[in-house]
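Worksheet: the structure to be examined is printed underneath.
Of the protein chains in this complex, all but one are displayed in their positions.
Entry: chain A
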Amino acid sequence: MYETLVAAINMLGLIAQQSAEAGSTVAFPPAAGAALGVGIAALGAGIAEGGIGAAAVGAIAEDSDFFGIGLLFTVLPETLVILAIVVIFIV
């Protein structure tokens, strides 16, 4: 799973490098960069939520009082995506 992710990012780096060598002033369209950033951040958040969600469901199955706190911790990595969205407004 991580291997594919790293390979994908490597490839993106190569594309950016090649277009820089081709001589255009902007190596990579800024909007595309921002979109990629949000996408990758969401992917990371998803990976993190997978484990937390599984643990939260386990805890809720044993004791339904954990519902609130379980939900809170499950969506905590989502803040990463919100921070990534800020980038869209900057570029």
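Everything below uses one rule, namely that a contact is a pair of C-beta atoms (placed from the backbone, for glycine too) under 8 Å apart; a residue touches a chain by one contact, two chains touch by 3 or more; residues count from 1.
Note that contacts and distances are computed from a predicted model.
J.: So which of "Cobalt ECF transporter T component CbiQ", "A-type ATP synthase subunit C", "ATP-binding cassette domain-containing protein" or "Universal stress protein" is the UniProt name of the chain that got left out?
T.: Looking only at the record, the undisplayed chain corresponds to "A-type ATP synthase subunit C".
J.: Touching the left-out chain: which of A:I9, A:V57, A:L71 or A:V86?
T.: A:V57
J.: Can you list, in ascending order, the chain A residues touching the missing chain?
T.: Chain A touches the missing chain through residues 1-2, 47, 50-52, 54-59, 61-63.
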